[in-house]
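Working notes for the structure below.
One chain of protein is taken out of this complex; the other chains stay put.
So, chain A:
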Amino acid sequence: MDALHDDTLTLYDETFASRFLLGTALYSSPTVMQQAIRAAGCEMVTLGMRRQNPAGGDGDAFWQILRDSGCRLLPNTAGCRSAREAITLAQMSRELFDTPWIKLEVIGDDYNLQPDPFGLLEAARELIDQGFKVLPYCTDDLVLCQRLRDAGCQALMPWGSPIGTGLGLMNRYALQTLRQRLDVPLIIDAGLGAPSQAAEAMEMGFDGVLLNTAVARAHRPALMAEAFAEAIRAGRSGYLAGLMQQRQTASPSTPPLGQPFWHRDGG
């Protein structure tokens, strides 16, 4: 309990007590969204603005609701299909929200919203040069993640599976490799549908979880947010506690010497 109490997430030299980041799209109303944010206990929420005419500040009525939540706002570049679009939008978000933080998305495929690794790396390099704190939404490709880290990203957000699918951790091998090979904070972003999937990501040693659809589209979003928060805490505790190694053969916790002989044949 105490170990978890002191356990914080550090991103770009700032610490967060919560490892749960929540998206703010798709809720049936702002009230329902506010309830979910409270139940999640998150300290950071993402917001999209590509379609809100950010240059005119026309999304402000909604953004004010997010500011009132007390969470740090993490603007994203969702909907951008090229590095240039994403860079321009990031610059706009820095002015609008007075923050150098940006969740960088460059979409390569319109249907499954798969990140474009080439545009992403290009935009990440440029934005890091301009002093942004970039959290890139990326695939689970090791070399891409290494390049993003080398470009100066101090945290990465690999997907579990494509946005909105709820398929969970689709490629455990690739994710495990990322965890073993990279020493920057890794946040699983996108594709989680069930709290157990979030727990699994945390047990694997990921540093946090970002999700939206699974909570926003639940019949009871606040309850689902609470469920994910508990799963993320449980998974993190499990990771910190150290998971036992799985074995093919049973390994009795009491020595068989102490058992009556008729149990020895497995009867």
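By definition in this document, a contact is a pair of C-beta atoms (placed from the backbone, for glycine too) under 8 Å apart; a residue touches a chain by one contact, two chains touch by 3 or more; residues count from 1.
The definition used in the following text is that contacts and distances are computed from a predicted model.
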item: Undisplayed chain, where the name is taken from the UniProt record, one of "RNA polymerase subunit sigma-70", "ABC transporter permease", "Glycine oxidase" or "Heme exporter protein A"; value: "Glycine oxidase"
item: Residue among A:14, A:60, A:95 or A:150 that touches the chain left out of view; value: A:60
item: Among A:31, A:130 or A:180, the residue in touch with the chain that has been omitted; value: A:31
item: Contact footprint on chain A, counting only the chain that is left out; value: 28-32, 34, 51-53, 56, 58-62, 65, 79, 164, 217, 219
